[in-house]
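A single protein chain has been omitted; all remaining protein chains appear in their positions.
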Amino acid sequence: MMASSTSEVRLVIDGKRMDGRGPEDLRQLRIEAGVLHEADGSAFVEWGGNKIICGVYGPRECIPRFLASPYRALVKCRYMMSPFASLEEHSRSGPSRRSTELSKVIREVFENLVIAEKFPNTQIDIYIDVLQADGGTRTASITAAAVALANAGIPMKDMVSAVAVGKADGQLLVDLGKAEDNFGQSDTPVAFASRSKDILLIQMDGMLTRDEMARVLDMAERAEGKIHAVQADSLKRHYEEAGEKKFLM
Amino acid sequence: MNGRKIILPGEKIADARVQVPGAFNDSQATYASVVGMLDEEGRFIPMEKKYRPIVDDVVIGMVTDARHAGYDVELNLPNVGFIPARDIRLKLELGDFVVCKVREVTETGDMDLADVRRLPRGQMVVFPPAKVPRLIGKKLSMINLIKENVGDILVGNNGYVWISEKADIPLAIKVVKMIDEGAHFSGLTDRVAAFFAKEKQNKVI
Partner (left out) sequence: MSDELKDMVMSRIKKDVMLGTLAKGTRYDGRQLDEFRPISVQKGALKSADGSALACIGGTKVLASVKFDVATPFADRPTEGVLITNSELLPLASPSFEPGPPDENSVEFARIVDRAVRSAECVDLKSLFIKEGKVISLFLDLYVLDHTGNFIDAGTLAASAALSDAKFPKVEGDKIVRGEYVGPLNPRALPISTTLVKIGKTWLVDPTREEEMVQDCRITIATTESHVCAIQKGKGSLTKQELLDNIDIAFKRGSEIRAML
């Protein structure tokens, strides 16, 4: 992120972005629910060039036992980026500082939603693996994890969808792609609960005025209506169409 | 659920406070907590639900620990069930399959079990507890149909299905899977009957 200097690369020309989108258009979004056999719930999301798979297990026995709470289920989350996820060089596998932070903020989204009091002394595991990354993996991960949790039958107070709104070439743009993210001036991933409209995740970097910040939130909220519809459709299709679910294909 | 509206967690399903499975209330209304759909009468039918034991449920499990005080039973749940030794006369062994009733559930989900019966050797398969009613059918219609065609089979509310060693295990597994995948479609019993008819024909040939 280059917050201080204005980018040399022109990202918006005549109101159109590099990939032809308008400022509030989303990249192509496809979600498949229930793609895995072994997991209690799962979802695969293809969003722009992102390919992310999420599996949920639980409620199951809490390990180690001393962490278990007699009042509620523990929500655990592990976000990982595969070493072959980017167009650049092969990276190291295993957790990084970035993936540790993202695991935490994603967990803190779902701790608000999961009705954990019903399952004392247990844990619920959310595993997220980014197979291919193209900017906005955390928001795509949250969107996928919500579908996987619903598919697993974990009771939740609400659904959640997430999107990033950024600023590039002096304009606010919804759902930043990789290049817009790299050369843009600001990036604000936001997750809204679908019914209550509570903000469950917000991070921000770069420089925005208060007025811009307000517009960012409005744009994110509008986008999330569209994302929620895709989530609902994925679950509907899952329960209507029996048989093997195709993904990565 | 063809054509019917899907309900996602958090969606309002009633403008009043009503107690239905897979839902929760605030001060004025009722909301879904799991994925489901509304049937013709506007009732909420959950598509996925985690099983939580209720007193008098019939559960199937496997003995995983034997102690002085009693036996631990694995029930496809995060918590184990417990059979107090003083309550039963028969001696159980590790790995025994048992069918029992839930006598008591504590606040943290631990269970005391009663009416214990040991099951003969067989195969255990896992079935989604939310769909168990479909596997049993109205007035046991489905489970009786399966029994006629494959042999002895027993379904627990906790989602464990026991198939007798003497039954046609591969056929039983096939039909249980078929019911799992088609549980929310109508005419399921007819389709299962047709499936058995076809299987029989194949065998004759």
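By letter and in written order, the chains are A and B; residue numbering begins at 1 in each of them.
Just so it is clear, a contact is a pair of C-beta atoms (placed from the backbone, for glycine too) under 8 Å apart; a residue touches a chain by one contact, two chains touch by 3 or more.
Keep in mind the model is a prediction, meaning the values are calculated, not measured.
Remark: the omitted chain is touched by one listed residue; of B:K91, B:R117 or B:K174 this is B:K174.
Screening A:E24, A:E111, A:D129 or A:D233 against the full complex identifies A:D129 as the residue touching the chain left out. Although one chain is not drawn, its touching partners on chain B can still be listed: residues 62-64, 74-75, 77-80, 94-95, 97, 121-124, 165, 169-170, 173-174. By the touch definition given at the top, chain A reaches the unshown chain through residues 36-39, 42, 49, 51, 53-55, 57, 60-61, 63, 78, 82-90, 93-94, 125, 127, 129, 131-133, 248-249.
Operating definition for what follows: only the chains that are shown with their structure count from here on.
With centres defined as mean CA coordinates, chain B is found 33 Å away from chain A. Chain B meets chain A in the complex at residues 1-2, 6, 8-12, 22, 24, 31, 33-35, 37, 46-50, 52, 78-79, 107-109, 130, 181-182, 184-185. Against chain B, the residues of chain A that register as touching in their complex are 41, 58-62, 70, 113, 115, 118-122, 150-159, 193-196, 228, 231-232, 235-236, 239-240, 242-243.
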